[in-house]
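Complex shown without one protein chain; remaining protein chains in place.
As written, the chain order gives the labels A, B and C, with residue 1 at the start of each chain.
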Amino acid sequence: MNAIKEALKNVSDLWSLMVGLKVTGRYFREPQRTVRYPWKALSNTDTYKGHLELVGGMKDPFKPRCISCGMCALACPSNCLTVVKRKAPKPTPEEEKALAEAKERGEKPKDKTPKDPEKFIYDFSLCSLCGTCMENCPAGALQFSGNIYMAGYSRNDFLFDLVVKMRESEAASPAEPAAAPAATSEA
Amino acid sequence: MPAEFIRILIGLVAVAVSVGLIGLVMVWVERKVAGHIQRRPGPYEVGPNGVLQPLADALKLVGKQLFMPDGADPILYWLAPVLSFIPVLLLFLPLPVGDGLMALDINLGLLLILAFAGLTVLSLLLGGWASNNKYGLLGAARAVAQSVAYEIPLLLSVLAVSFVAGSLNLAEVVKGQGTWPWNWNIMTQPLAFLIYIVSALGETNRAPFDLPEAESELTAGFHTEYSGMGFGLFFLAEYANMVVVCSVATALFLGGWQGPVLPGPVWFVLKVSLLMLLMVFFRWTYPRVRFDQLLTINWKWLMPLAVLNLLATSFFVKLAQFTEVRW
Amino acid sequence: MLQNAYPDQIAGDFYTENFAKKAAEGSLILNLGPQHPSTHGVLRVVVELDGEYILRAEPVLGYLHRMHEKMAEVKTAAQFIPNMGRVDYGQALGWNWAFVGAVEKLGGIEVPERAEYVRVITSELNRIASHLLWWGAYLLDLGAFTPIMYAFDDREKILDILQIPTGSRLTYSYFRIGGVASDLNEDCVRRIREFIPWMRSRLPMYKDLVSDNIILRKRIEGIGVIEPDVCQRYGATGPVARGSGIACDLRKTEDYSVFRKLDFIAPTSELKDARGRYDVRMIEMEQSLNIIEQCLDMMPEGEVLVKGAPKPSWKAPKGESYFAVEGARGKIGVHLVSDGGKNLYRCKLRAPGYCNLSLFAEVSQGTILADAVAILGSLDLIIPEIDR
Partner (left out) sequence: MDALLKGLPLTYLAACDYRKTGKNWQAILPASSLVAAAQRLFKAGYFLEDIGALDCVEGYVVTYHFAPFETAGRVAIRAIAPHAKPVLPSIAHVFHGAEWHERETRDFHGVVFEGNPNLVPLLMDPDMADCFPLRKDEKARARMRDILEIGEVRFCAPGFDLMTPEAPAEAAAKPAGDAATA
């Protein structure tokens, strides 16, 4: 008796197979969920955090805010940052004179060295995008770019200088053509 | 006899061409349907809606290097894919696509199909055995147990229909049915139809009965080691087998080429495609059964049911003969 | 028979040879993995087969071993957080939490209340994502190809939501010592609120398509029965233990963070088999949605990072601490020892999957190959977590 009951139950359970077919049949008719990617844009890229980039200053958006303090490099868990400070520019004769005068007066000479970094080497292949560098930057000079199209043929393509990157983006930007030559001559 | 010979020759050529074509089309259909079920587009880059994708895949398969694992049996290893493909070509010969449109009009067409269909399992066994791979061996063992088991209910359900029709010639069976669905054998033999479909899934190793190649257990089962066209032939044979079992089902149960308004071959192709689509849907909906369950379904359910069905059918056929009532 | 056919061939590596020493006469030794479709990465299981029946099984680990515990000893505590996202790609935030929790315990750091809620919301979202990943992959193991696509459809929504505060989609390093890196913005909260009813509406479909399916039920019912004493001997936790009827949810028993204030149940199942573990996870997804909903309502305004939160150069004070959270796979424990130096003295990670997998050898004995795959899948294995 029990065996028959069980057998009947098995048969009635076969209905679940039809229910499954109904589900797949329904989705077969419904529109697709995939984005045909290269032809259509993705919708979720705006909150993506890509590789690091330098933040420009208030006045000149293409002059890094970075003050070359090296906190980021110290904080980085993967040692992927190297900040190279600028050397003090060679003083002109007039400046030297003024410097000497100031010294005579007992004033402390003002450090004229520009604070922005000479080089800001960033190894994206090591970076784990944790954001520790940004959190520890006293000047707020780092941010994640929204660049999702980072691709390269070799490891070395991911080892780049953020200062150069910034200059490139400046050259690419059409706005303020007058500011561009000034920046390059500075460098 | 020369006329008959030429007919078979033309038939063979047509079959060889159409099997290749069907293979390509089925790959595309399967991938497209699977894609849409899974709410993605499927292939769509190569050609309009990706119709040329199977062709590109076939070219890739042909271009790939064929290699053989160390310690494999070279003769059996290469014989297996060929052996899986050749019998399938023969299976197409007695299929009645339209009225009189068949390559080989013989009285024992059904028997020929069943006999040669049994041969495919040999190729799976050889492929799995000869590739000197443990997964291949397990897959081959599964394939044999499964095919041998499922052939019996398949045979019994087919026999029930041929009892009613009184013939083993597929064309005769089709002619015995009428134009409208209620004249088809499925109305008198629904149980045989169900048994046939389930056994056909088992016989062609289609999901949910794709045990010999269950990739989550046996990586790829019997064809684990095959590359390039070796794999391609197994693949093609699988689709060709599908077409054959669906065609037989159409001829036996769904009235073959018979149907209103449209010409016969169109009806035939339509019905076969519908069955194939059903099989594709099965594959993309259900999980795989376990091996012992597979055999349980066969020996404990399909077999007794098929035997009962056959007994009942023969009883009614005899009864009808005595009372001279056509039913 | 096959392994003896070519005696001049290499018999296998160290583990196969070691395993083969105890092999019975005439049995077949099969390496499932490290590259095998059902092992979700690089797990390797050496099995001894008699036909399709498993006589013995032995998991072989270490293919993804990265020695996180050594890395912890060469970095400061705050610098180690990104590593935690890489331990477990399924539920990275659980590991984030276990580690920062242990450091906070060590340093006696209080976490702002809002940060606690943010942690609960994000890690529960992550738990749902992890269970969806498991669900899809498990069905793939059982031969159903479509469910994983539906699961990923939903999982993508979660990843999109989590991308807003964390910026990443898989390997989050979002929690900070003393809080979290950023607050949930309005857009994020709105999308979570939209997600909850959506996900609830999807669960019946999952039930129709899969849970009730007769083939699936026959595949997982009565398979891989794990008795409670097996859980105790092997230290299995999480859904595996709860599927065996042990009420061991740390969110209930330890009531860390704000879980005491939340109304939810930790489901258990008396079935003890793969079905029990399946059910537990499916109910957990529902419960996680409840938790998230309540948290969104109860979340106070305020800071998400405590004032004076430790900088990367912060030195953990001397002492030791152990902190455990309930991850998607079980008890995630972090044992820290600090000698007051720059780096941690010792960091011991307790991976739940490691203990859950260790019982596989016993449970799989005498089952057939297909069942072993079903059991392996029901343990919800994430290999990077097991190998660490």
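In the analysis below, a residue touches a chain if its C-beta (ideal position, glycine included) is under 8 Å from a C-beta of that chain, and two chains touch if they have at least 3 such contacts.
Just so you know, these numbers come straight off a predicted model, no measurement behind them.
Chemist: Considering the entire complex, write down the shown chains that touch the omitted one.
Modeler: C
Chemist: Which of C:Arg169, C:Lys207, C:Lys311 or C:His335 touches the chain that is not shown?
Modeler: C:His335
Chemist: Which subunit C residues touch the hidden chain?
Modeler: 13-15, 18, 58, 61-62, 65, 67, 69-70, 73, 102, 105, 108, 231-237, 241, 246-248, 253-255, 318-324, 331, 333, 335, 337-341, 345-346, 348, 350, 354-355, 358-359, 362, 387-388
We adopt the following convention: only the chains that are shown with their structure count from here on.
Chemist: Per-chain Cα mean versus the mean over all protein Cα atoms: which chain has them closest together?
Modeler: Looking at where each chain's C-alpha mean falls, the closest to the middle is C.
Chemist: Of all the other chains, whose mean CA position lies farthest from subunit A?
Modeler: Relative to subunit A, the chain with the farthest C-alpha centre is B.
Chemist: Measure off the straight-line distance from the CA centroid of subunit A to the CA centroid of subunit B, and report it in whole Å.
Modeler: 56
Chemist: Please work out the Cα centroid separation of subunit A and subunit C, and write it as a whole number of Å.
Modeler: Centre-to-centre distance between subunit A and subunit C: 30 Å.
Chemist: Roughly how far is subunit B from subunit C, centre to centre by C-alpha average, rounded to an integer in Å?
Modeler: The computed centroid separation for subunit B versus subunit C comes out at 43 Å.
Chemist: Going through subunit C residue by residue, note those that touch at least 2 other chains and give them in order.
Modeler: Answer for subunit C, listing residues that touch two or more other chains: 146, 150, 153, 209-210, 213, 215.
Chemist: Residues of subunit B touching 2+ other chains?
Modeler: 37-40, 284-286
Chemist: Which subunit C residues qualify as touching subunit A in the complex?
Modeler: Residues of subunit C touching subunit A: 75, 78-83, 85-86, 146, 150, 153, 160, 163-164, 167-168, 171, 173, 176, 181, 205, 208-210, 212-215, 217, 311-313.
Chemist: Enumerate the contact residues on subunit C facing subunit B in the complex.
Modeler: Residues 2, 5-6, 9, 28, 30, 36-38, 51-52, 139-146, 149-150, 153, 209-210, 213, 215-216, 218-219, 368-371, 373 of subunit C touch subunit B in their complex.
Chemist: Spell out the residues on subunit B that touch subunit A in their complex, using ranges where they run on.
Modeler: Against subunit A, subunit B makes touches at 33, 35-41, 44, 281-282, 284-286.
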